[in-house]
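The other protein chains are all here in position, but one chain of the complex has been omitted.
Which chain is which? They are A and B, in the order written, and residues in each are numbered from 1.
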Amino acid sequence: MTEAVALLTARLGDDALVLGQRLCQWITRAPTIEEDLALSNIALDLIGHARTLFTLAGELDGTGRSEDDFAYTRSDREFGNTLLCELPNGDFAVTIARQLAYSHYAVLYYEACADTAHPELAAVAARAATEVDYHRRHADGWTVRLGLGTAQSARRMQAGLDHVWPYIAELFDEDEVVRRMEAAGAAPSPAPLRARWEERVGEVVERAGLAVPAPRWRARGGRQGLHSEAFGPLVAELQSVYRQFPGGIW
Amino acid sequence: MSEAEGRGVSGAEGALASWEVFLRPRRGLAHLHVGSVRAADPDMALERARDLYTRRGDPLSLWVVRSAAVYASSPAERDPFFSGARHKPYRYPEHFAPLTEGGDRHD
Partner (left out) sequence: MHVIGLDAATADPESGSPGAGDGRLDRFEALLAAGETIEPRDWMPDGYRRMLLRQIAQHAHSEIIGMQPEGAWLTRAPSLHRKSVLLAKVQDEAGHGLYLYAAAETLGVDRAELLDALHRGRQRYAATFNHAALTWADTGAVAWLTDGAAVVNQAPLCHTSYGPYGRAMRRVCQEEAFHVRQGYDLMRALCEGTPAQREMAQDAVNRWWLPAVALMFGPPDTVVPGADQGTAAFGARVSRQAIAWGIKRHTNDELRQRFVDHCVPQAERLGLTLPDPGIRWNEERGHYDFGPIDWDTYREALGDDTHIARQRLAHRIAAHEDGAWVREAAAAYAAREEAR
């Protein structure tokens, strides 16, 4: 059971790290300096979540692996993040749509973990929940502003939602790891949270004057390490300096 | 625009309104003016004020007020509005004989 909790904890860390890495790619490229600041703030929180989650995973699985062992020494196939989190940034609307989807999910899931999970995971989740709630506010605000801004921004925001929506189902998937953990009462399944997510996100999308997309396909595979082709370069870049200096101290 | 008193006005491409930011840095202190942000709406102004002025420390509360809503006493920095105190030295304790020998320490 502890092993399953460790796996799940590492997956949550992977989501946070990979999304944080994507947001790092925005810095110096954002529409305003204020957004450089906002996106880096969010990235900083996410990297922080990844660090605590990885450290906890290393303790729980008994390997004693460090946060950096998780981030820098695993191969692409060993990352268990969802495909949503690795989606390339696209334009600002795609990034906001991705943030909207993830942050609403993360608020719900971290809150659920804080209530029911393994005590150490619960403590980490409780803190993360308040931070991702701020990310949610940021995403909500921009979804509405872009939706109600200009004709162009509304078109782009709708396109962003359409682009991102097929990747949402994976966030709520239940697999063997999740089922074992839930049975043991160690951590909740995300599956039952989907309805609340639809409700909350639907309210924001409606306020933005946009339509909730109804995708005809859904992405899967990330949790099993089957990633998109864009993921290889992301990991290569992440690990490049680390791998260039074997035995390095940072 | 910053500090409400500046003369910068929006109007250039996409320039957003200016908001003055007030921060209560800790218990026992009033909200203090710390600077300004530009934002489209109050929520954005609060978020930007949070990002810009609360990266360090452990502040308790933020206010944002539209800069245009600040009603100033007069255009000049020193104006007759405030001239009273300077010419009324008897408002200050130093004007009077100290209560203890040896000077102006707190009585």
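Throughout what follows, a residue touches a chain if its C-beta (ideal position, glycine included) is under 8 Å from a C-beta of that chain, and two chains touch if they have at least 3 such contacts.
If you're wondering where the values come from, they're calculated on a predicted model, not measured in any experiment.
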## Note on the structure
Contact with the hidden chain, among A:Ala50, A:Cys85, A:Leu100 or A:Ala129, goes to A:Ala50
#### Entry: Interface residues of subunit A (partner: the chain not displayed)
17, 21, 24-25, 27-37, 40-41, 43-44, 47-48, 50-51, 54, 67-68, 71-72, 91-92, 144-146, 148-150, 152-153, 156, 237-238, 240-242, 245-250
### Task
Can you list, in ascending order, the subunit B residues touching the missing chain?
1-3, 5-17, 35-38, 40-41, 44, 51-52, 55-56, 75-77
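Convention: only the chains that are shown with their structure count from here on.
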#### Entry: Separation of mean Cα positions, subunit B and subunit A [Å, integer]
40
### Message
Quick check on the complex: what are the subunit B residues that touch subunit A?
### Response
37-41, 43-44, 47-48, 51-52, 55
### Query
If you look only at subunit A, which of its residues touch subunit B in the complex?
34, 37-38, 41, 137-138, 141, 145
